[in-house]
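Missing here: one protein chain of the complex. Every other protein chain is in place.
Order of writing sets the labels: A, B, C, D and E. Residues in every chain begin at 1.
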Amino acid sequence: MNPSFRDITINGLWKNNPGLVQLLGLCPLLGTSNSTVNALGLGIATALVLICSNAAVSLIRNAVTNAVRLPVFVMIIAALTTCIELLMQAFTYELFQILGIFIPLITTNCVILGRAEAFAAKNSIARSSYDGLMMGLGFTLVLVAIGATRELLGTGMLFTNMHLLFGSIAEHWQVVVFEDYKGFLLAILPPGAFLVLGLLIALKNWIDQYYAEHIASTAEVTAPAVSRRVRVTGVVD
Amino acid sequence: MSMVFIAVTALVLLSLVFGAILGFAAVRFRVEGNPIAEQINALLPQTQCGQCGYPGCKPYAEAIASGEKINKCPPGGEATIQALAELLDVEPEPLDAVEGEKPQMVAFIREAECIGCTKCIQACPVDAILGAAKQMHTVIVSECTGCDLCVEPCPVDCIDMIPVAGTLQSWKWEHPLPPGTLIATDREALK
Amino acid sequence: MSELLLILVSAILVNNFVLVQFLGLCPFMGVSKKVETAIGLSLATTFVLTLASICSYLVQQYILKPFDLEFLRTISFILVIAVVVQFTEMVVNKTSPMLYRVLGIFLPLITTNCIVLGVALLNANRSEYTFIQASVNGFAAGIGFSLVLVLFAAMRERIAIADVPKPFQGAAIGMLTAGLMSLAFMGFSGLIKL
Amino acid sequence: MNIWPIHPLRGGVHPPECKTLSNQQPIQTAPLAKQLIVPLLQHLGCSTQALVSVGDDVLKGQLIADSKHFISAAVHAPSSGTVSFIGPQPYPHTSGQLLDAIVIDTDGLDRWCPLEPLANFKEATAAELLEKIRQAGISGLGGAGFPTVVKLSPKADQSIKTLIINGTECEPYITADDVLMREKATQLMLGIDILVHILQPENVLIAIEDNKPEALACVRSALQQRNYYVVAVPTIYPSGGERQLIQILTGKEVPAAQLPAQLGILCQNVGTVVAVHDAIIEGKPLISRITTLTGQALRTPMNVECLVGTPVLELLEFAGLQQAKMSRLIAGGPMMGFTLNALSAPIIKTSNCLLAATAEELPAPPPAMPCIRCGDCAEVCPANLLPQQLHFYALGDDHPQLQAHNLFDCIECGACAYVCPSSIPLVQYYRAAKADIRELEQKQVKSEHAKERFEFRQERLRLEEERKEAERQARAERLAKTKADQAKKAAQAEAAGQQASTADDDVKRLKIAASMAQVALRKAEKQLETHNTEELKSQIEQLRITAEQAKQALAAINAAAPTPAPSKPVDDDLKRLKIAASMAQVTLRKAEKQLATHNTEELQTQVEQLRVNAEQAKHALDAATAAAPTAVEAAGVTEKAAKPELSAAEQALKKAKIEVAMKRAALRKAERAEADAESLAALQTELTQAEQSLAELN
Amino acid sequence: MLPEISRSVIKNSLLLALFAAVTVAVVAITQQSTESRIATEERAAQIRALGEILPAHSYDNALLDSVIYLNESLLGHRTDTPTYIASVEGQPAAVILQANAADGYSGTISLLIGIMADGTLSGVRVIHHKETPGLGDRIELAKSQWIKSFDGKSLNNPEERGWAVKKDQGDFDQFAGATITPRAVVTAVHKALQYFDQNHAQLFAHLKTTEVSQ
Partner (left out) sequence: MTLPRITSPHAKGANRTQRVMLLVMAAAVPGILVLSYFFGIGPLLNITLACSFALLFEAAILALRQRPVAFFLKDGSVLVTGLLLALALPPYSPWWLIAVASGFAVVFGKQLFGGLGQNPFNPAMLGYVVVLISFPVEMTAWPAAHSIDVAAGLQYVFFGQALPDGWSQATVLDSLKTNSNLTLQELWDSNPAFGLFAGYSSEWVNLSFLLGGLFLLRKKLFSWHAPVGMLAALFIMSLVFWNGSGSDSHGSPLFHLLSGATMLGAFFIVTDPVSSATSVQGRLIFGVGVGILVYIIRAWGGYPDGVAFAILLMNLCAPTIDYFTRPRTYGHQTAKRGFKTGE
């Protein structure tokens, strides 16, 4: 029953990616993905909360009753979020200001509670933390992909304002990709977020489909599965 | 430190109240049974053939209710999967079966060969076979679900599964091609 | 009165919580395949939103503010919400199994519906809001959510039988449709000059 | 002459009429075909059974097939000759499937069987007339072919106030009714008189489209003193549809899923009315009809009076068929007719037209484009549906939406598809979707039924197991007892006898227990009626369960008891040998199969051995059969004789079993629905009765 | 039934309280340990913002503490709005006003305006606006340098007539396709200068009182 670490990795990054497949955590995914730095900042914060919350939930999974399970889980998540929020406030103040309400809203990021319920509540601490890491990573990757796409389409540049996250060494990371670019505003406006994510999901589907077809055509004909027939009616003497 | 103390006290009080409310509700509004399994069961074809890997439709329904895939019932086919997907609000998946969807079948006992061993009667989940020991058996066609569970136990292999014959009344128009899909002759005609 | 009207128009149309402020998107995408279920979720969310706005306003005004515990906002609000939701769930489960079947899996998700916590937090940020205004804002957010959810669900039912290219079927085309909805809602921008 | 006010039709289209093609000459008589193919089912309803067998000589008009079922219509020999075949034959249906028919090789003499004309129908009672109509095998000639006598038979709660005679003939091309009205107006009037005599309606309306002035004139002049209204209705398709015509003539709508009789209206086609006339006044059954032969692939389009059963090809050739030009052969009109792909299919009672169209006349449908929701279809739909939505939902197999959009109110008139700029075969979508929905509904019913049977069986098996367990214990006890008793009682036969009686005792005991439980239950229930307390309720529940269990045990034991089989003088030895032989055969086959996969020495020898065994067994069997051929034959005969009896008994038993199961389910359902005690008790008694009768059968 | 309820009530509330206690304690401790750093960060951020329009070397007082609250209709204020007074060695050096231009294209534009004691503008920044992206939003420094065209201007430089966009025969550029927004900003800055011109005595008087109180 225990999923292997390899499965957890594949699930988090691709097969069951929270952003592209589970379609959870969409609010920050869309709300904070108008630039790479915002996306990365929120992604990291979310991943941190995810890892810690998975670990914590896994730790207490046998101690809670059904009636208060949900409140306890969200309380743990909220506490972790608040800690992260306070830390961000202390160390990356401006980014915190930009991300605004989406930081406390990590609490309600559906991915986190979803993982707590679906995985951490049933698995060991090590697996749960690793699942948190992989899910967080998968989420962050999608977030950054959307952020970078939108930033690029919208402004023709990449990695603007990275110093907000990485400090002054990142002052000059900005890359101007298209010189003299008109700026496709749609991309950084709300509709653009939906459109880019939609296209990204379609891209993933297309890749999956392509591979499925590819593999189907190369794979040998497998031996027919054994019938899993079960006797239905009891007494036969 | 007093801040920590105040904070903890305030929230503890709050949670005591809430916990009490929930504890009360948990008992007061408890429900027994699993209504969803019943609804799932109602959608399954009740062939009781066990091809889903469960001993009958009801157990499979219960399994679905607790997370089993919905695509394991070959007699139900796509229609059932669709209905289940609708009910459970999940994406329908293609049928997971070795042979895929089969046409509706009915059992037929070659009476001359039947030795009256009653093994098929014991196997039939819906009592669709008539007969007594040492006498010839027959299938009540209208009751037979086509599950073919009777075929295997027959010691003299006298049971055939034959497709249900179509009649003039049961004949139906096929669905037209979706608009915009051209068949070869159309392409010709268009040139 | 006109103040409340403005709050309503703003939350429902101009700054729609879903399409413009990006809150509550998971249920928006997840529970919009059928109108009937969408309506169920709308009702539940509106109910929870209003109740949670009221409760969190009280917590904010009478517990957090007096004791200077505003850093506990998130944690206490989410606690309030979780309890409201859990309670609603149990009641619905008992009293209306049909509704529960429709909402069953989504009632817990309302807890993690950002719109609920989001509205509570935004209400708290707007320190000038009165009790009535805060509740109306919560209610209006629920109506705005319901409006777009139901419209979207009806639209998705239409799209479900369309000949959408394979990779786009399902979530992808849903997301694109939501994007186009959001585009259409940009027509309301500037309607309220604050 | 009185004027009858008319109302507008909703929707409708006006395709080119093309009627002049065939209505220019009087009705011809088709030549007698050498072979007539008379299908057993030419109407809507139950099929008939042949009353003649191959080789029989039949006379024209002789009853050759009939059914006991009410909704059915008798079939008569269209001409005299010999029955040469009974079985599957071509049938005029789109699918091209065969249907059972009686084939008559005509003798060319056209000898009538004795007829019983009834010149003065006014002296006959309605019942007598209806019986004559029934015997004449008349089913509607205008549309679906519904047995006319059923439509004419008065229902207890309805009386027909308005009789509508449908002579609209709104389909393009078809002129059968048109020429019929021109040439047989007098017969039509007499036919109407007969219907009036049967039904006593207040109004009689004869509806004719205003594009048939000659027919209107003929009918009007045949009217004489009768106070029937001859109504010229505007030419628009589908004004002839029953429901649409009713809307035009009365402004009322027939409620969905109900019949016009609900409004006190009856609608009959003119051809049907003439057939009624022929049946009553001349005593002739319905064996011929007027059919339009038309289309540009025919040299001389015309109307013919032709015998039912005449192959299509012969008729078409009579009208000068140019096969090379014909691209489509349609039975019926261009709007609702269906294509035929076998020219050997016969004319049946409902065949009003054969349209042999050229490719220019009715070109192949262009490939369908996507629907652009232009709404033209909705505009013309006479049922006020949304054809485009139905189409989309049919595409997506969305059955709930289809039903919400009233798919089943679509009359398949084809007006929508006619106007659709995207050339979508809308009607085909609806037909396919309707068939799917019906099929699923049937499946649903079947699975519900299967579930009940399965649950019943499970319960039975469980009880049986319990009983066996109990028996095993009892047997063990008894064994001990008998051992102790052995000293006193020596005879073995006695012990056997005792055992037999215990089995009987068992049943008795169970019966008593069951009725005790029942009584207790009933008492408690009565008490419940007066003092409705929690406690009592649960108590009753308990009682009910025990009663049920007792009953079930009883039923199970009864079912398990072998049905008394008629003793057969079968040669036991022979039977045994037979079984041995087949067993050997089977083992051999199995072993062979195994051999095919795992070919080892050992197996091979084993198989060889088995083969020899089988051979031996077979020989023995052969020898035995040869020795006692008469015995076998006798056995065979008795078996045959016994079978129907046996199965009848079994059938009854099965029915009773099902009844019990159904009743039980009903009771359970009612209990779940918390029905009141009274109805529960009623159900309970019903159940007991059913069970008793089951027990009796056993 | 009842005892079960009370057992459930007690058990669940205690459980919830226990978790509440633990989690809140963790949060509270984190809060305690980050509190001071957050406060410094907050101030630093504000100073950085103010520093953009008023270079740090041009004053020596604690700017964030030297604040008064104004509610002036001329500046478009609707609530008490902070105004920062800068000084060098106790002498008036500059003020930083916040002004709201209500007549933007799609709403109010909030500006931070730095004015030196001599009436010249040290800088203007937009802190909040809802103008159309791509059109009106070029008043942001991130999008265009236009906002810097105010640097060094004063009430009489340019003339009264010049305090308008070029389209209205003024001195300030408008954007292609957008006149309303720059017009609103120019007018708001002009009004701020007028306000400063009339009231600088009162503004700096405050400086005296704080000095005195110190």
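Everything that follows uses one rule, which is that a contact is a pair of C-beta atoms (placed from the backbone, for glycine too) under 8 Å apart; a residue touches a chain by one contact, two chains touch by 3 or more.
Since we're looking at a predicted model, the values are computed, not measured.
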Item checked: Candidates D:357, D:394, D:450 or D:463 - the one touching the absent chain -> D:357
Next item on the list: Could you tell me which of D:8, D:26 or D:255 touches the chain that is not displayed?
Entry: D:255
Next item on the list: Decide which residue listed in A:14, A:91 or A:184 touches the omitted chain of the complex.
Entry: A:184
Notebook entry, point to check: For the chain left off this view, which of D:417, D:437, D:450 or D:463 is in contact with it?
Noted result: D:417
Check: Looking at C:5, C:58, C:132 or C:184, which residue reaches the missing chain?
Finding: C:184
Margin query: Just checking the interface: what residues of subunit C touch the absent partner chain?
Written below: 35-36, 39, 150-151, 154-155, 157-159, 162-165, 168, 173, 176-177, 180-181, 183-191
Check: Which subunit D residues touch the hidden chain?
Finding: 10, 13, 15-16, 94, 96, 172, 243, 247, 253-258, 323, 326-330, 332, 334-341, 343, 355, 357, 362-365, 367, 369-376, 378-379, 382-386, 388-389, 400-401, 403-406, 409, 412, 414-415, 417-423, 425, 427-428, 431
Check: Considering the entire assembly, which residues of subunit A contact the chain that has been omitted?
Finding: 182-186, 189, 195
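Going forward, only the chains that are shown with their structure count from here on.
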Margin query: Show me the overlap between the contact partners of subunit C and those of subunit E.
Written below: A, B
Next item on the list: Look at all chain centres (mean of CA atoms) and spot the one farthest from the centre of subunit C.
Entry: D
Notebook entry, point to check: If you count the contact pairs for each chain pair, which pair has the most?
Noted result: A-C
Item checked: Longest centre-to-centre distance from subunit A, chain (CA-based) -> D
Checklist line | Cα-centroid distance, subunit A relative to subunit E, in whole angstrom | finding: 36
Notebook entry, point to check: In whole angstrom, what separates the CA-based centres of subunit B and subunit E?
Noted result: 66
Check: Whole-Å distance, subunit D centre to subunit E centre, using C-alpha means?
Finding: 85
Next item on the list: Could you list which residues of subunit E touch at least two other chains?
Entry: 8, 11-12, 15-16, 19-20, 23-24, 27-28, 31
Next item on the list: Would you give the residues of subunit D that are in contact with at least 2 other chains, written as numbers and ranges?
Entry: 370, 395, 457
Next item on the list: Please give the residue numbers of subunit A that touch subunit E in the complex, ascending.
Entry: 60, 63-65, 67-68, 71-72, 75-76, 78-79, 82-83, 86-87, 89-91, 93-94, 97, 183, 185, 188-189
Check: Which bits of subunit B are touching subunit C when the two form their complex?
Finding: 3, 6-7, 10-11, 14-15, 18, 21-22, 25-26, 28-31, 35-36, 39, 86, 89, 91, 178, 180
Item checked: For the subunit B and subunit E complex, residues of the former touching the latter -> 1, 3-4, 7-8, 11-12, 14-20, 22-24, 26-28
